[in-house]
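Take this structure, written in structure tokens, and hold onto it; I'll ask about it next.
In this view, the complex is presented without one of its protein chains, the others remaining in place.
A, B and C label the chains in the order they appear, each numbered from 1.
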């Protein structure tokens, strides 16, 4: 089985996935949840240790602010991982009730811009190249603010951030269909995100979160289109049944994940030189968090491995000949291939456990941290 | 203008709408938010004072638990309102992580059932007839639990509650398409709710929350169908652009609200003898809460007033003759009628302000309570 | 690999799938398309010949009307198949512009009822037990007709049909979310279909067409619920990306098909004694029709075979213990199993081709019928 394309493929995990999360109705607390960025990184390192696939951890600012970034960076490296993208959190300050980069008040916009400039500084300290902007701005009621005015303010705010980028830094600009505002989001779709990126310059690229689309949207088409424009910066992987459900990637529609990875393979974008950052963005509201993350990175790997099984020559021939059923059959044959055994063999050959979830459970890590992490405040979206 | 049908029409407002609410990302705090059930009722009474439309307040247990129910009841009556339906809160206890009435563990189910029995006791003290059950139970992952097993457990749990109802008490059983679980809710649609009601008996009826449907669902069809079955117990009114957005009713699709009220009028269900409880279920995340509620009850009244303008004879004739455009035109003529003036006249004639929102603002109430309500913990979904 | 449950499992194929179909924009003609019911049956028999899975053919009246039903029945049996369910076509007569069983004019309703009585007669001649009613009735404009009046007329029309059923006959009553009317369908959801079935009696059951739901609907939940009520009469299998797309079953979301078949297996409903009729209802607008049908029945078999691989004991244990990830993993392990080889082995052992599509192509059947079927009018939705 051809799995060569997997060699340099990596997934980036988010620090916040190890903290508590939930819905607006309830955040259930779990034993052993980390209380600070160090403990989050320790947890994230377990995912890499068992899978060999997740060598980077995304940060979220201000949640992950520490006094000494060099110390955090050294700690991560000692754990076997590196610090990844920095996410500039724009939704948790009371000032942002009516928006951040789009707010009607220039003072609030300025505050939000300055938060990003601070993040760029942090990135210099952590060695991170990617500033990820998910803009939570939007409106709940028609007429509440000027849709057009907000785009203009957004463009101006983004320009200030872009102009502060270092040579090796870039912006990852995310879009989202709805939530936390319901009438209109200020970057609701890939088209809006891309227009702002095109206006900014080459170091602005789009983040595709697999949960941020209207029902029925063909996501792999967007992947293809952004690759064609040279502007697919990153994925936020997760699963969605109806909304931004943030479930384990591949849990809701593994065939969709395979189709996405098929577009990636067709464009060679699974290779590091594409600079596409394959990130997870998930919540583990009711399931154990570290095994949930392990499962997710394995699911991404599995989808990629299946996509690598596509007989590209046979596919191209059937497509050229207009053989609808034949071309589809080539794709489905790759999808139906059971790659679990070969992937386990490959892990074993690389000194990794055949069954990462079982290995994590056997390690006793969960019991250890549950015993140790007593007192303090568990990390979560509110902290 | 014929507005006679309005005379006995009332809307029930929820106590929690005056507390803080938000999304999973952020709950913005507001000055002057009530800190206890008494203050919530005082706020709710402002809605009735300015509109004459909202004489009842729904409670939510355990949020609204007080030591002396008689005292709360007397307080409400002094404020000019009565205590209405009791909502049994099933989502905020750590035990309910995997469900309440459907939980795999019989001990948790028993706890959830007993919570309802307690609510029935409270209802006896408050003089409330309606026990509203929104079941937040569901699954996030395929396979997580047995879909069938959960239905059977639900039936058994509901039976225990139903059997404890007093003669004058009834169950209002709500359904919801998704959230707080994303793969499957245990009562996802009106069909499931109705089946459980039919199995229970005549005092079990369905609650239709206007935000709890899949996109594209024809809600007035469901209103008609539940009325036809004699099982429409109540509405939870609010607005939805995409999900359970809980915006001000009529804000997203006033024509839909009109169509719903047209089915109500066609069946005479706006009259008290229908026993349909017209309740609001909303959040005011970014707007002022009391004016938001005033606006909502006025929007419901406005939709009803427009529905009363339908020329039912002309409509029936056009329908019988298969005059598609003509029948639609009769409906649209009622909808396009501007009823704001006549409704203001009517309020004035009844000693109410022509412009309830302006009257509330002019009253100074907001400033007064903001000054008074210092210290303590503001009410919200977390408290 | 345990495949025992497959032994008595069959899929029913529809006669119209071999005719031309398309969208409102265009019906593309194909060479060799059948021109009459005999030729449709000959084509359908190819599916059974190569798969051993499709021994019955559904008819559509009036499309498939012949002079001598006994002759058609004998012809089918000579081809190795039997005549299956009868579909009463209610959408192609000019009289039905504003509805059939719900039409405001009693004369039109009577005509539609009598069409069903004729179908019952045909069923006596063909030996079919299942009368399938897909009601295309609905409204395009609010106000166009009384939603409630139409339900009452529907109930009355169905009652007349039900009362004419023979002892061994039953009604399969289908629902559909939208199309061919867009404001409201008269049986838009499973709840409405089930209510009518419950009112009619035990021989009325619901048809679940996998393409007839709102986006985000959990279809396996409905399967479970209808099985729980003892009223799941049949499936119309196909695939849907957005609407009633009628693509090859399993083409859009094979994991959903697996979850559906998992509910079927959990209830033992894949066994003949359940009397669930597993039918295809598809269009092959751009692909070859016979291979498209072969592919579909194989996809259904494959999903069932995977569902049979679920370790039910392990699943039940994980569910009971609240092990969210573990329970989901049991399900996914079954889904990820590659059953193609064992199913090919099984076919071979039963004297069937390992690769049914290849066998059909090698048979020369397509070339033969293309040469033979010259002149006449090709079957299609318009004929």
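In the analysis below, a residue touches a chain if its C-beta (ideal position, glycine included) is under 8 Å from a C-beta of that chain, and two chains touch if they have at least 3 such contacts.
Computed from a prediction, not measured in an experiment: that's the story for all the values here.
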Touched by the hidden chain, restricted to displayed chains: A, B, C
Full-complex contact with the absent chain, from C:92, C:312 or C:368: C:92
Which of A:1, A:117 or A:214 contacts the chain that the document leaves out: A:214
Contacting the left-out chain in the complete assembly, out of A:36, A:229 or A:274: A:229
Residue, one of A:324, A:339, A:366 or A:379, that touches the chain absent here: A:324
Of B:5, B:149 or B:254, the one touching the omitted chain in the full complex: B:254
Touch list for chain A against the chain that is not drawn: 98, 104-105, 140-149, 151-152, 177-178, 183-184, 188-192, 194-195, 213-218, 220-221, 224-225, 227-229, 255, 259, 263, 266-267, 315-316, 319-320, 322, 324-325, 327-332
Chain B residues that touch the omitted chain in the full complex: 215-216, 218, 241-242, 251, 253-255, 286-288, 291-292, 295, 302, 324-325, 328-329, 335-338, 340, 357
On chain C, residues whose C-beta touches the chain left out of the figure: 21-26, 28-29, 91-92, 94, 96-98, 136, 140-142, 177-180, 182-183, 215, 240-243, 245, 247-248, 251-252, 285-287, 381
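In this section, only the chains that are shown with their structure count from here on.
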Centre-of-Cα separation between chain B and chain A, whole angstrom: 37
Contacts with 2+ other chains: residues of chain C: 215-216, 218, 255, 324-325, 328-329
